[in-house]
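Only one protein chain is missing; all other protein chains are in place.
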Amino acid sequence: MSKPAAKRFPAPAIDQLPDDIRTRLLAVQEKSGFVPNVFLGLAYRPDEFRAFFAYHDALMEKDGGLTKAEREMIVVATSGANQCQYCVVAHGAILRIRARDPHLADQVAINYRKADITPRQKAMLDFALKVSLSAQTVGEVDYAELRAHGFSEDDAWDIGAIAAFFALSNRLANMASMRPNDEFYLMGRLPKSG
Amino acid sequence: MSKPAAKRFPAPAIDQLPDDIRTRLLAVQEKSGFVPNVFLGLAYRPDEFRAFFAYHDALMEKDGGLTKAEREMIVVATSGANQCQYCVVAHGAILRIRARDPHLADQVAINYRKADITPRQKAMLDFALKVSLSAQTVGEVDYAELRAHGFSEDDAWDIGAIAAFFALSNRLANMASMRPNDEFYLMGRLPKSG
Amino acid sequence: MSKPAAKRFPAPAIDQLPDDIRTRLLAVQEKSGFVPNVFLGLAYRPDEFRAFFAYHDALMEKDGGLTKAEREMIVVATSGANQCQYCVVAHGAILRIRARDPHLADQVAINYRKADITPRQKAMLDFALKVSLSAQTVGEVDYAELRAHGFSEDDAWDIGAIAAFFALSNRLANMASMRPNDEFYLMGRLPKSG
Amino acid sequence: MSKPAAKRFPAPAIDQLPDDIRTRLLAVQEKSGFVPNVFLGLAYRPDEFRAFFAYHDALMEKDGGLTKAEREMIVVATSGANQCQYCVVAHGAILRIRARDPHLADQVAINYRKADITPRQKAMLDFALKVSLSAQTVGEVDYAELRAHGFSEDDAWDIGAIAAFFALSNRLANMASMRPNDEFYLMGRLPKSG
Amino acid sequence: MSKPAAKRFPAPAIDQLPDDIRTRLLAVQEKSGFVPNVFLGLAYRPDEFRAFFAYHDALMEKDGGLTKAEREMIVVATSGANQCQYCVVAHGAILRIRARDPHLADQVAINYRKADITPRQKAMLDFALKVSLSAQTVGEVDYAELRAHGFSEDDAWDIGAIAAFFALSNRLANMASMRPNDEFYLMGRLPKSG
Partner (left out) sequence: MSKPAAKRFPAPAIDQLPDDIRTRLLAVQEKSGFVPNVFLGLAYRPDEFRAFFAYHDALMEKDGGLTKAEREMIVVATSGANQCQYCVVAHGAILRIRARDPHLADQVAINYRKADITPRQKAMLDFALKVSLSAQTVGEVDYAELRAHGFSEDDAWDIGAIAAFFALSNRLANMASMRPNDEFYLMGRLPKSG
């Protein structure tokens, strides 16, 4: 792998990582066939790495009022608004796979208002974008809009917290000029890859 | 073709179009295998259609200081900034093909500052984005920066004029909720498709 | 004529222009008494010149749901928002003449919300400004507002397309530092000039 | 005078004004031939009227490093940026007269960067616009730029204070929907009116 | 007093000030125990000083539909939005004292939407912030909202005029890098200091 994980802040060699982090990287590699660069980029700071992925998994790896594909839609839409190349390309791939739809991620990343989504998903993304771009103005009227589309209070927290977490993630990736692995670009685009 | 070319403003039936427009559509279809929706969407207004494509071809279908791939990079970068789904997806496909690079378009659409491009191309896109987003502030210092990267006055016009033309195009496509054809999403992404 | 048509990109000498362009310039000169600088500035690129004016005429030189004065109001309001000196001064003159009103253009250029216009014209300019400044957010609610003021679908296209076309025009004029001809400033301001 | 001075907040009848205010209005009327609407609009609040015009005169009616025309250029440029119809039209008239130039005001109101002004005046307006639009970011580098163009510390205060005062004035006029008197539109535009 | 009143534009020595200004400064010092730096900073220009404080007192030192504490809330909220350190710290102190509340000023300065205020006060600040940040868009709908919360036309003027006056004041203080006196930071924060 000749291309670096990020243009700044060198990734440590895998064999010099703490055991728990190396184990996680190897597990991801076994499952996906490659190590996504965010794992290498954040391994620069082991404690932050652990907290980051614990937070990520707490928000993204669960069921509930939002499907896993919908959670990824929030990631892709807010990361597009924040112009985060790593997050749009990597989570765009995951969204294609989870939604079994080869076109949705590109639509949502560029302009979710024009995407082929339901009115309920449009309301979900309206809220997520407001948290992402002007959380200081979020108020009761925004929660009422979510309720009107059938979202529970717990769902509202999920939507907002995912948007908030990727506000962090987008900034880290942009600050480090993290580069999406080449593998992501094509994932989920071909009929059999869904 | 069950999906409409645009969510608003119905596209006329091809057999009811003026001869010259129908001929152009059929030629595109023969060459590409499908009719890009912008041709159908703009056929709603034949005179505007003719002027639009004449303008497009005058800027995009020529050689000179900018390669055709570089012209498409300007389209993709400014269309991303304007959140134009149709233009990013359709011209992203063309950029992949013209640059023979399956990753460049996604990078440029999301954040050209992090894309794998040359400093000269970065300067080109800095100028294009300034014309696209705040042309009222363009001044001599911007032209000097282009010259420092080897661009001629003619090149400067080309860069700015392409950015300006797609300021028009992005607005039309967003206003009409024009949808990218399904064919574009995968074009230029597979090794043999370049 | 000692002042240049634009501060950048020299205008070609009239006798070196292609025949059709020279003929159009002479016709304009005969009708208006002078050649507006946009004709000279764009003659730098004959093919773009032809497409530009064909597009312009297709949108501006016709009747329909919008009067010609209303079409110019859209030009002046959006050009003011884009800080385009050439377009505000030149089309301000045309608006004064077409509306037979010496004050309207200045009002609309600075703040159309405070201008002496009808609620219907205010809705027209709200839509035009939204297309000009944030077309990515245009949606059904905006079209519904137009319908509520009696505009047809065709009118909606006209309003949006004029705003989109002058998004192009404003950027070209700012990029080239095109200067309004001195003649425009006073046109339509005196009682007899209407 | 059938048109109101402002669309909101009724102007008191002249004969019911406090003596000092009525006297000032009559003096202005005698000198100008009409009473500018800002005098009527602010007479709604006599104490604020007195303070407003005392402040105005302290900044605008004096000589020093800036000519009176240059002071008006600051007013027109910042009022254009704040989309204040009353201030642009009324002070545009005064600028035309003081600069003996029929074109300058329209240029400065729309885009001072493209106006026919000196580099020193451009630096003056750069500083004024920064105070008007983002005073929180003004710093030593901005003062250094003024000094490099020959402005004294006193001049710097004048430029900034005029911009600051019209930040107030623009907001009052927009809030009250104050309308420019018809007389202003043509003032200073004809050869003999200078 | 070793710290200067402002980082730019030296304050004159008190004994060299005009009599009326020195008298006012001494009166403030007697009442407050110190001379707020805005008095020293503006004394650089005696005529502007007089107009400034006359305007200030006309808006702030009166009763009516708004309490004096509410007037200060407008100052603190708009000064926070304009990032004016002097105005937030100094008027924050006055707000704490006038409202007999040690927490309100910090809440309002940072995000009034989350402050412990009434819906009527929230509407008041919505209007004030709109005048402060985008007065060009203020319209009848905004006045209707004020009326719905029981504000009179006179109250509306007060709210808007205070916001407009501090648009001026914030810009002056930022331009001069005026520093809040140390005394302000603690005023009104202790139980007995109210």
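So that you can tell them apart, the chains are marked A, B, C, D and E in the order they are listed, and the count of residues begins at 1 in each.
Definition applied: a residue touches a chain if its C-beta (ideal position, glycine included) is under 8 Å from a C-beta of that chain, and two chains touch if they have at least 3 such contacts.
Keep in mind that what you see is a predicted model, and the values were worked out from it rather than measured.
Peer 1: If the full complex is used, which shown chains touch the chain that is missing here?
Peer 2: Touched by the chain not displayed, across the whole complex: A, B, D, E.
Peer 1: Could you list which residues of chain A touch the chain missing from the display?
Peer 2: Residues touching the hidden chain, for chain A, are 8-9, 44-45, 47-48, 50-52, 54-55, 58-59, 82-84, 131-132, 135-136, 138, 143, 153, 157, 160-161, 163-165, 167-172, 174-175.
Peer 1: Suppose we count only contacts with the excluded chain; which residues of chain E make the list?
Peer 2: 7, 80, 83-85, 88-89, 102-103, 106-107, 109-111, 114-115, 174, 177, 179, 182, 185-186, 189-190
Peer 1: In the complete complex, which positions of chain D touch the hidden chain?
Peer 2: 136-137, 139
Keep in mind that, in the parts below, only the chains that are shown with their structure count from here on.
Peer 1: Same interface as A-B shows up in which of B-C, D-E or C-D, over half of contact pairs matched?
Peer 2: C-D
Peer 1: Let me have the rounded angstrom distance from the C-alpha centre of chain A over to the C-alpha centre of chain C, please.
Peer 2: 44
Peer 1: Give me the residue numbers in chain B that touch at least two other chains, ranges are fine.
Peer 2: Expected reply: 83-84, 136, 174.
Peer 1: So how do the chains connect up here, line, ring, star, complete, or something else (other)?
Peer 2: Topology of touching chains reads as other, fitting no named class.
Peer 1: Determine which chains touch and list them pairwise.
Peer 2: Chain pairs that touch: A-B, A-C, A-E, B-C, B-D, C-D, C-E, D-E.
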